[in-house]
Every structure is written in structure tokens, then in C-alpha cells.
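A single protein chain has been omitted; all remaining protein chains appear in their positions.
So, chain A:
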Amino acid sequence: MVDGRGTGGNRKIKMINFDKVTKKFPLGNTALSDISFEIDDNQFVFLVGQSGAGKTTILKMITQEIKPTSGSIIVDDFDVTDKNFSQKIDLRRKIGVIFQDFKVLVDKNIFENVAVSLKVIGTDQSEIKTEVKRALELVGLSKKEFVFPVQLSAGELQRVAIARAIVGNRDIIIADEPTGNLDPKTAWDIMKIFKKLEGKRTVIIATHNTDIVNSFQKRVLVLKEGKIIKDQRKGGYEL
């Protein structure tokens, strides 16, 4: 059992470990059935499968939105299935999340939208300024920091969400269908941003965009009806 962040400054080999995890919902439907997998530190992984295969359930278990019915989950050295686990906030501060519907704050400008990710963890104002500018530059929005979301396209909104997810030294970036609401060209632009994170963060992307998965040639976990049916180190994927 791993309790808290016991590794100090050492790099971890395994960032995420699911061991025989099952999730049954109260009405009886099984979202995940006895699945086990490991994701290494700084690994780039696609979770693929049809709707209802269990992709989002896995992501929500990583962020502690839902708990497994049985099995063990370790994320960034936190044993989140431990009965005494009380570091949900610390864990979430290590994870950047990106949603299909962007979840940008409509009454805040782009700078503020990204800065909120740093404010919640108590970062200094001067550091917030530097880090937000750097993140906006990475996603190609450095000239739009004072623009409000209503003035941005869907692709730009997703860039904002990515910038928000990567600031604050977050070890893990998880994205649930990040290109689901985007046209093919914009989707590719977004994926290029994810590509820049390769080798620097642990990135987990849930998608059913076969073109993107196949062209990236990264690890692919294929899910079907709550089970992992394929785990390819440099995989492709067919629906």
C-alpha cells in the first residue's frame, strides 16, 4: 500500500496502476470488469473503444470522481482505493483535465481561465503571470489573453482548456474526447499540441477518432464492454 507521496524527488516508474478493478453501478450495469493495466511516467496513452466501453469511467476513477467497486488503483503514488485515503485535493492538483465540452468559465477572460488552475493551488501572482503566458504561447493563444470565451472558436476554446490543464506542474494530463466537438482540421491542430507534451507529462486521451490514434503510433488500450481487449505499445486501432 502506498500512502501519500513517499518518493521525494525521485521519478516514478509507474504513474498509474489499475489492479483488478471492477465498477458496478447501483442499478446493476457493469462499467468495468476486472481490468488491470499500468501506465508509466511520461507515457502517452490512448484509451479507445465505443461509447459505453468504460473509457470515461477509467478517467473518472483517476480523478476520484467515482470509486471502484473492487480492486486497487494507485495514481502518482496515491493509493486512491485505500479506505483512509484523504488526499483527494492533493491528487487532483497533480492532474490536468480536458473535457469534450471545454468547460471554460464564460465570465472570465482567457488569461483568467488559465490562471484559475494556478490560483486554486495558491501560486504567487507573479508566477501565475509567467506560467499562464508560457502556456498560452504553447497552445498558440498568446495574443488573445484578454479575450473572452464568447469571442473564440471551438478549437480555440479547447486550446484554452489544454493551457489550463498543463499549468501548475501537473504530472498527468487526461483528456476525455478532446476532439469530439471539433472539425477534422481543428482536431489535428489540437492533437499537435498534445504531441508537444510527449515525454514531459503522462498523457491519457480517451477518444474514438481512429485516424488520430493510428497516426500517433502510441500505446493504445482498447476497451470493449468494460474489459481491455487489446494493449498495444505502438498501436493502431479499428472500430
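Annotations
By definition in this document, contacts are C-beta pairs under 8 Å (C-beta built on N, C-alpha and C of every residue); 3 or more make two chains touch, one makes a residue touch a chain; residues count from 1.
One rule holds in what follows: contacts and distances are computed from a predicted model.
The chain absent from the displayed complex carries the UniProt protein name "Cell division protein FtsX", chosen from "Tat (Twin-arginine translocation) pathway signal sequence", "Inner membrane amino-acid ABC transporter permease protein YhdY", "Cell division protein FtsX" or "Cytochrome bc1 complex cytochrome b subunit". The chain not shown here is touched by just one of A:Thr63, A:Asn109, A:Ser142 or A:Thr186, and that residue is A:Thr63.
Screening A:Lys20, A:Lys67 or A:Lys103 against the full complex identifies A:Lys103 as the residue touching the chain left out. Across A:Lys23, A:Lys55, A:Arg92 or A:His208, the single residue that touches the chain missing here is A:Arg92. Touching the chain that is not shown, out of A:Gln43, A:Thr56, A:Gln100 or A:Ser117: A:Ser117 (per the contact rule at the top). For chain A, the residues touching the absent chain in the complete assembly are 63, 65, 89-93, 95-97, 103, 105, 107, 116-117, 120-121, 164.
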